[in-house]
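Quick one: the structure is below, questions incoming.
The other protein chains are all here in position, but one chain of the complex has been omitted.
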Amino acid sequence: MIEVKRPKEAFLSVFAYRMAPKEELFTRGHRACQGCGAALGLRHVMKAAGRNTIVVNATGCMEIVSSPYPYTSWAVPWIHVAFENAAAVASGIDAAIKVLKRKGKLDPNKKINIVVFAGDGGTADIGLQALSGMMARGHNVLYVCYDNEAYMNTGVQGSSATPYGAHTTTTPAGKVKFGQGYWKKNLPEIAVAHGIPYVATVCPSFPLDLIRKVKRALELPGAAYIHLFAVCPTGWGIPPAYAVKAGRLAVETGIFPLYEVEYGRYRLTFDKKLKPVEEYLKFQRRFRHLTPDLIKTIQERVDAEFARLRVMEEATNRPDYRSVSGI
Amino acid sequence: MKRVGIEVSIAIAEAAALAEVEVVSAYPITPQTHIVEHLAELVANGELNAEFITVESEHTAMSAALGASLAGARAFTSTSSQGLALMNEIVYITSSMRAPVVMALANRSLSAPISIWNDHSDVMNERDTGWISIFANNGQEAYDLTFMAFKIGEHPNVLLPVMINFDGFILTHVIEPVWMFDKEEVKDFLPPYEHPYKLDVDRPTSHGPVGLPDIYTEAKKQQEEAIRNSRKIIDAVWDEFAERFGRRYRAVEEYYADDAEIVLLTQGSVTEAAQVVVDEMRKRGKKWGVVELRLWRPFPFEDLKKVLCNNNIKCVVVLDRAISFGGQLGIVMSEVRSALYHEKNKPMVVGVTAGLGGRDIRFDEYVKMYEIGEKCLKEEKEPDKVIIVGLRE
Partner (left out) sequence: MRLKERPKWQELLPGCVIDEPGNSVNYKTGDWKTLKPVVDKQKCIRCGTCWIFCPEYAYEEDEYGYFNPNYDYCKGCGICAVECPARCIRMEREEE
């Protein structure tokens, strides 16, 4: 058995939260729904990223709620252009910063982070091509997909990140169909396949783990991808008060495994005995039609995926493992 | 300044390099590709200190150029036809977000059937996207206008993207004699690019906010004023260029228009071909002329009226190189016709279309266009629709 060194700071005592950076760069007065997991996630990401950050936002919930003219919830430079091209706009900004630094028009020693925020629709579906191009070219950009598992901004339509069996307005559960009919697209693995230095999954229910991963992503040169699990009380049909709890349960049941892949090396950052998926599924309106058979199918898939991640972790941490990332 | 024989595509790339573009993001498409290939070469050889982004689509080409431009870098891209159609969404946003990107547009027809050859259906599709749009009719013009486009678009009172149109293959792939500048000569002509609200961590601004119904109308009015007012800067830049380097550009160019009875109104490389026809036919006693609509947006209403309503011109035959299906067919024709609507001494406006999808327009076909004008004058009837010249039927 290979010993994997795991970060411990994420699971310190409750008082550890006080260690989180105090500066708020995604400011209040935004118009996200009550208990919005994405807004909470953005707030945490911005704490980690800090002031020297340019944010590129794809069209979507977070863009809408944070920028109805004349208000902006962004204390850092922020740009929104369209739905599918956030990674492309970020590529251009990265190129600009590189050349302006080379020419001395920007201080070459000043580190400027570029962070993209895009939803699951803007990432898994319409923005996938631009994201792939950005990662393949290795731009110095951190792409954060806040995944609320459907097109929430337009009223809960299914995306390719909508989980199997979930009811949405375009994948409704009916007499002959049971909701979303195919498995959630595995975006972190698509990012890993690009051989970029850093890929991670985060959930704002684990804020210190999130902050650490964002900082790591920004430290490493080149493109980084972070998949942020964003609980959506409105779209999922859960009480807003349970938003953080739902995120925690998604992690604890293995529905949303927390891990990071640094230069090709996998590391599970939450690896405990998993709770049954039913605990996560049962209190959400979007899953209430699921039959025991379907829940069993989901459980098998979750177990298989978690086991696969453990295998990947072990295989990629062997002393003789050589990663192509970063070479 | 020295005169060299050079492929027009290469000259256009050299114009962008002369402007010291900082970010080039482009995707291959015929007949534009030689332009960005040459820029890539200049970057690879260290002759141009720029970032060349090999994007994965034209949509990204424009998106990246927009991002770079608002981040404070001089940005350039080039495309044609389907590429422009694909980037359409961002073409509109680039002007709305006031990013002075310069785009060299090698005009090519739109599919289907797929045709890599020249007409103006690509640019006409982008007519209402809020870009300054200028036509070049030879290699020298393409070179000069591309270089000047940066100075126009980046002017603090303008801050708008500029597209320079030139005909695919007919210009892009042809070697022409072009007067080319040394860097020293133009050094102080083009000031460094400074966007007043660039993405700056020391002075944060938010770009591209949500425009609720309470704001959208005002936003569009502001944009419309900006492009309308850009005309002053366009003229000023062209005047300064003429004074310093001797080549003068006008929004509406005329050739024997002052004493012509019939003029052909053109855009792009057909202008010079029509001029050759006029030279020849004047020898045969025809009082014909050519008027070139160089500046497409902002539309030069006053210049056009001044040239066309001069009391000599009885008929203007507008040559459209694109079709508006189900409408009057001729996009330029209907714009010219409506621009002259209130003029008392306006000439008859007749529309013709030719040279679609790269078909050559022969000498006799130009003559035919003027003759259509003569016939309409004789019959005193202005046709509603465009007449397609050179159509087999």
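Per-chain numbering from 1; labels A and B assigned in written order.
What we mean here is this: a contact is a pair of C-beta atoms (placed from the backbone, for glycine too) under 8 Å apart; a residue touches a chain by one contact, two chains touch by 3 or more.
Everything numeric here is computed off the predicted structure, so don't read it as measured data.
Student: Looking at the whole complex, which of B:G211, B:G358 or B:P383 touches the chain that is not displayed?
Tutor: Selected residue, touching the omitted chain: B:G211.
Student: For the full complex, which residue in B:A219, B:V276 or B:L391 touches the chain that was left out?
Tutor: Touches the omitted chain: B:A219.
Student: Among A:I54, A:V76 or A:V277, choose the residue that contacts the chain missing from this document, as touch is defined above.
Tutor: Hidden-chain contact among the options goes to A:V76.
Student: Determine which one of B:S96, B:N125 or B:N138 touches the chain that has been left out.
Tutor: The one listed residue touching the chain not shown is B:S96.
Student: Would you mind spotting which of A:C36, A:M134, A:A150 or A:V192 touches the chain that isn't drawn?
Tutor: Final answer for the missing-chain contact: A:C36.
Student: For the chain that's not shown, point to the residue among A:P108, A:P221 or A:P239 touching it.
Tutor: The one listed residue touching the chain not shown is A:P239.
Student: Touching residues of subunit B against the unshown chain: what are they?
Tutor: Interface residues of subunit B facing the absent chain: 96-99, 159, 196-197, 203-209, 211, 214-215, 217-219, 221-222, 225-226.
Student: Where does subunit A touch the missing chain, residue by residue?
Tutor: Where subunit A meets the chain not shown: residues 14-15, 17-18, 20, 24-25, 27-32, 34-37, 39-40, 43-44, 66-67, 69-76, 204-205, 207, 233, 239-245.
Heads up, the rule we're going with is that only the chains that are shown with their structure count from here on.
Student: Would you kindly tell me how far, in whole Å, the mean C-alpha position of subunit B lies from that of subunit A?
Tutor: It comes to 43 Å between the two C-alpha centres.
Student: Residues of subunit A touching subunit B in their complex?
Tutor: 51-54, 56, 63-64, 67-70, 72, 74-82, 84-85, 88-93, 95-100, 102-103, 105-106, 112, 129-130, 132-133, 136-137
Student: Sort out for me which residues of subunit B touch subunit A in the complex.
Tutor: 22-23, 25, 49-51, 53-57, 59-60, 63-73, 75, 89-90, 93, 97, 199-201, 204-212, 215
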